[in-house]
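In what follows, a single structure is set out as structure tokens and then discussed.
Every protein chain except one is present and positioned as in the full complex.
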Amino acid sequence: MTRVLAILTVTAVCFAFLSGLVYSIWQIGATTTPVDLPALLAGNLDDSGVENPVTAVLLNFRSYDTLLEIGVLVIAGIAGISVAKTSSLEDPELRTSDELLYALQRWLVPLTLLLAGYLLWAGSDRPGGAFQAGAVLAASGVLMRLGGIPMDFLRPGLMLRLGLSLGFSVFLLVAVASALSGSRFLAYPPEMARTLIVAIETVLTLSIAMVLLALFVSAPINNAEEPEEGGS
Amino acid sequence: MTLWLMAGLLFTPLAWAVLTLLTGFRRGRAITWLGIVIQVLVSLALWAVVAAEGGFQYPLGGWQAPLGIELRMDGLAVTFVLLTALVAAASGLHAGFYLDPDKDWHRYFWPLFWFLWAGLNVVWLGNDLFNLYVGLELISLAAVGLVALGGQSEALRAAIRYLMAALLGSLAYLLGVALFYGQFGSLSLSGIASALNQDIAVEGSGFALILMFFGLALKTALFPMHRWLPPAHGIARSPVSALLSALVVKGSFYIAARLWLELGATLGSLALAQLLGVLGGMAVFWGGWQAFRHSKLKQVVAYSSVAQIGYLFLLFPLTWNTTEAVIIQAQQAMTLQVISHALAKAAMFLSAGNLILSVGSNRLNALAGVSHFLPFSLFSFGLAGVSLMGLPPTGGFAAKWLFLQASLATGQWWWLVVLLGGGLLSAAYVFRVYRASFVEDSDIDHFFHPSRRLEIIPMILALLSLGLGLMAEPVLSVMALAFANGEGT
Amino acid sequence: MTPFLLYALAGAALCSIGLFGFILISHLLRKLLAFNLMGSGVFLVMVGLAQHRSGPDPVPQALVLTGIVVAIAATALAVVLIRRYYHLSGKTSLEDPAQNPPPAPGPRQAREAPHE
Amino acid sequence: MTEWSLDILLVIALLVTATSVLWSRDLFRGVVFFIAFGLLMALAWVRLRAPDVALAEAAIGAGLTGVLLLDAARHLSNDESQGEDGKEKKP
Partner (left out) sequence: MTATALLPVFALMTSLTAAVIIFALPEQKHRLRTFVNLTAAILKLLLVGLMIRGVFQGKAYGIAFPMIPGVEFVLRADALAMLFAGLSAALWLLTTVYSVGYLENSPNRSRFFGFFSLCVASTLGIALAGNLFTFFLFYEMLTLSTYPLVVHRGTEQALRAGRTYIIYTLAGGAVLLFGIASLHVLSGDLPFRPGGHFADMAPDLQMPLTIVFVVLIAGLGVKAAIVPLHGWLPVAMVAPAPVSALLHAVAVVKAGAFGIVRVVFEIYGLETAGALGLLSGLAAIAAFTILYGSVMALYQSDLKRRLAFSTVSQVSYIILGLCLAGPVGVAGGLVHLVHQGVMKITLFFCAGNYAETLGLHRIDELDGAGRRMPGTSVAFTLAAFGMIGTPPLAGFITKWTMGTGALAAGMDWVIAVLVVSSLLNAAYFLPVLRRIWFGEQKDPWREERQWGRSETSAWLLWPPLVTAGFLLLAGLLASAPFSPLGWVELIITREVNL
């Protein structure tokens, strides 16, 4: 009975929320913006050092957001490995994975690595960039892991922590170096902008892949007897 | 000089997060203490700069808003930066002694601590709606990580519940940001505020504001969305609880207050203002009542946070559609309440941690007889309690007094019930703790004595919150710089 | 009316579906799925609404990229926590222990000391 | 008109998959639907002329999140009821 009542209430809430949102979108859609940001962006794109406007926003105009966002990723990684058990890396199930997957990943892994490299390289001019490349890299790592490759560097140790923080540290160093050289935090010298952005993107790719992989492997694996103990 | 200070403020916490990530607990502790010194000095220097020269904008990467992200360093922001530095320094020092260095996972306390600090500074200085979102996420994930640290089942349960609430809150806020961007084509808060003066159709944005308030209120644990807070703050280690209660919940509230003060006059409504106030009032009573009923020390303190947060929301009805003088009064009241609660609650959690360490139990009636053996921590707890009760000369009293003045001046006498009744209710739960500690019928005399270093830190915080009432005028005069030339300068 | 606005409205619908699921479903992983659906809805609103008014706009696109990364970070963290929670308590939801009879303590709970 | 019909179809598909994610019979299937949803989202981003986001959504949203959740679902769904609302089975 209470369940039905709860469903009804939630339905009503969601419906009210939906109608408010739709009304709001409709109202806003009918007006014009007082600020034309895309035009402003196009006007400043040349100073950003890259041609892809999204990359320009991410790594130059709003680079502070990106810096913090990598911070969020690192936090997630830290929090993940802090609750993980070291033993979780020894997953017997994965060791005995089937041959098909193994064969598959022999082909897939190099391919994904290649794709990651391409995405990273393309990022400054065309669609692509560190996040996509990092994600693809992580995906290939996941594949390797599913194939039973132990990947010892993911053990919670100094290596892992170095890897987690590498991209973030380089980004941060660039930021503070710009501040120390007399201009604002995160302001790149225009002539070096492109180089710096590409460098940052490269290390970011590695770190992003590292964090995502670390989170993937740090999830604890159940023991066989576990389901009974808390099972309904 | 200012540029260097700003760079230091932004850089240190992030850099120290990385440094401490790479080291173990003990070395991390040493590094952290160095960092704390730097951060406190930088914050003090910035405070002095702002007090002397007024606030300024800091365009990151050299890009002006709306293209880039600008930080706003005004009186209010710098006051909160300084407050954060004080409370975080105290919690960090306390944690260094309090946490067991031999537990492997405690090494991760330091990087999370520094990320949390960084996120808080992002929020205080933020003037860009999306940047604030990222700041909020930084804070939430770091806080969740800290709660889950060491991961026992109950802690994980609390952490997951906290994470879910935080994520929902962030999304609601982000949806509001999306609508705002659609409406104004800009993410800069002051840009939006000045666009509002141009008399454009803004009918759709009212809902956006409501969404943002919902999200932020959820993250601030406003009644009735407070259910995640007591388990999380109650189960975390005491220095973590201190950080969470003193600072983290204030971050989201601060954003809501900034939004309201800049945009509320146009986009808000009487109903919204009163609703937030009423929820705040209910939080005061419900939180106080729950604190009174709970039999565990840290739960009492955690529920008291729910109650104290309620007072903050009186800001909304008291600044709606009224004179400039009253608005300033209400703002000052809110600011004082934030500061005094932060100091008092941090003191309370830290001394509660000492008490628990000493009697080996979280239960209230285990405190019997502790007043012989640990009067120092008990005294800090008591002083902090005085501030929560809103008795003079504490900062809590100054805040309550200003709230009273603003309520009477706007004729909204019904908030008096909240202010006076809430004070009595908080007295009820604080005195319950005192009472438990005065009981003489226990024969336990083998209390563990925590080190003096652990005891002195909460005492300093409690004294600060006490002294705030006497020093309110000078502190507020720096904060007033925010409101005099708050935007666009 | 442009296709962009259609996507924004679809985003609104996704948000409500996600919200409905997020509140009502108690299984933690499904909650997480609901959260991700809501997130996608918000991103659609963000880009769709902005582009409906001024054509393709890289700024919200960049914001959405950031948002996606934040979302995966949060999701991954949540998965780790949920799995560890399940590992320790055998539960997949946060339902109040007061309402259900407490499960028999698992071997791990019994072995490890209470938290504080 | 064809453009519109494509968009409308895509939107309907998105909503249907989203519903299926939450109320599919078992968790594993829900995650599979979620991956499908991610791919559809990637398509939507292409239609919104946001190729960067489309790439990221395909790699992160569909790919990584999918794998992560699949792995989690594999471990967690052992005891999940075979009921449809995803609610924990009452004892």
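Per-chain residue numbering starts at 1, and chain names A, B, C and D are given in the order in which the chains are listed.
To be clear about the criterion, contacts are C-beta pairs under 8 Å (C-beta built on N, C-alpha and C of every residue); 3 or more make two chains touch, one makes a residue touch a chain.
Computed from a prediction, not measured in an experiment: that's the story for all the values here.
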Chain not shown, its touching partners among those shown | B
Listed residues B:127, B:220, B:299 or B:329, member touching the removed chain = B:329
For chain B, residues in touch with the removed chain = 329, 332, 371-372, 375, 379, 386, 389, 391-393, 398, 401-402, 404-405, 408-409, 416, 420-421, 423-424, 427, 431, 434-435, 438-441, 469-470, 472-473, 476
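To be clear about the criterion, only the chains that are shown with their structure count from here on.
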With chain centres taken as the means of their Cα atoms, state the distance from chain B to chain C in Å.
-> 25
Which chain C residues reach two or more other chains?
-> 8, 13, 15, 17, 20, 45, 49, 52-54, 56, 59, 61-63, 65-66, 68-70, 72-74, 76-77, 79, 81-84, 86, 89-91
Specify, in ascending order, the residues of chain D that touch 2 or more different other chains.
-> 50, 52-53, 56, 60, 64, 68, 72, 75, 79, 88, 91
Contacting residues of chain A [partner chain D, same complex] | 52, 54-55, 119, 127-129, 131-132, 135-136, 138-139, 142, 212, 215-216, 219, 221-222, 227, 230-232
Spell out the part of chain C that touches chain B in their complex, as residue ranges.
-> 8, 15, 22, 28, 31, 35, 38-39, 42, 45-46, 49-50, 52-54, 59-60, 63, 66-67, 70, 73-74, 77-78, 81-82, 84-85, 88-89, 94, 108-109, 112, 114-116
In the complex, chain B residues that touch chain C | 130, 134, 137, 141, 144-145, 148, 150-157, 159-161, 163-164, 167-168, 171, 174-175, 177-179, 181-182, 185, 187, 235, 237, 298, 356, 362
